[in-house]
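Note that one protein chain of the assembly has been removed; the remaining protein chains are unaltered in position.
And now, chain A:
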Amino acid sequence: MNETPLLEVEDLRVSFATPNGPVEVVKGLSFTLGREERLGIVGESGSGKSMTGRSILRLIRAPGKQTAKTLRFDGLDLMAQGNRQMRKVRGARISMIMQDPKFSLNPVMTIGEQIAEALRVHERLPRRDLRARVIEMLTSVRINDPGRVARMYPHEVSGGMGQRVMIAMMLIPRPQLLIADEPTSALDVSVQAQVLDLIEELVTGNGMGLILISHDLNLVARYCDRILVMNGGEVVEACAAQRLHEASHPYTRGLLAAQPRMEETRDELPVLDRSGGAGT
């Protein structure tokens, strides 16, 4: 048993230079992720979820800047790695799934070529084995007729299938950590559940860690062990997923209460008290 956590984050900060001076959008985040743990990060748009996800992979682009007291993955100090070393970490050991597959897939490459490429970067395999792995991976993300789909281009598949292709690409190198940033927000409810069930199954089956980023409280409660609630670049509450309904921070309580329920009997939904008063 390996006792060190998979990921240790201490005092993570992301800031942007603006004409009025630097603006901090992630303000000193600290958390650890255990091996095989599934962590959810929730919050409303602009709360800093994506910047947090991207900074773990050191993907903050100028004029953004990130700092951290500790950013350690499986014992490796990520802040000390150069660009070249980080490229070896990305995809191979930590993968990230973004919200919209249309922006993440290469439009002029077939799906099969892209998945093979994702694997080839990290592993040398004979052509035939490569093809077999691609088909196997497409099958594991429940794509019927994987041989035919491998020859298709991204624009020829539906959103749900595109997102499953993304998952195949991200998981084929067998990373230790998967970061999924709103992986299903662009999809239908009916397809959402399928895609998340699939991520859950593959993450659990392969002993991976998961960071699931979403604005949907119920969704992270369903698929994660632990939850961080973000607001304005800070974690306002951390709790076990089962205890989300017992959350105590007013912001978390506000978010929970503002959601309509399947059995809704309230005449009015409580709204968050926004200081600033500009209304929404």
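Please note the rule applied: a contact is a pair of C-beta atoms (placed from the backbone, for glycine too) under 8 Å apart; a residue touches a chain by one contact, two chains touch by 3 or more; residues count from 1.
Going forward, contacts and distances are computed from a predicted model.
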| item | value |
| --- | --- |
| "Acyl-CoA dehydrogenase", "Amino acid ABC transporter permease", "Glutathione import ATP-binding protein GsiA" or "Phenylalanine--tRNA ligase alpha subunit" - which is the UniProt name of the missing chain | "Glutathione import ATP-binding protein GsiA" |
| Listed residues A:20, A:45, A:144 or A:248, member touching the removed chain | A:45 |
| Touch criterion as defined above, residue of A:77, A:136 or A:188 at the omitted chain | A:188 |
| Hidden partner interface residues of chain A, rising order | 44-45, 188-193, 215, 217-218, 221-222, 241-242, 244-245, 254-255, 258-264, 266-272, 278-280 |
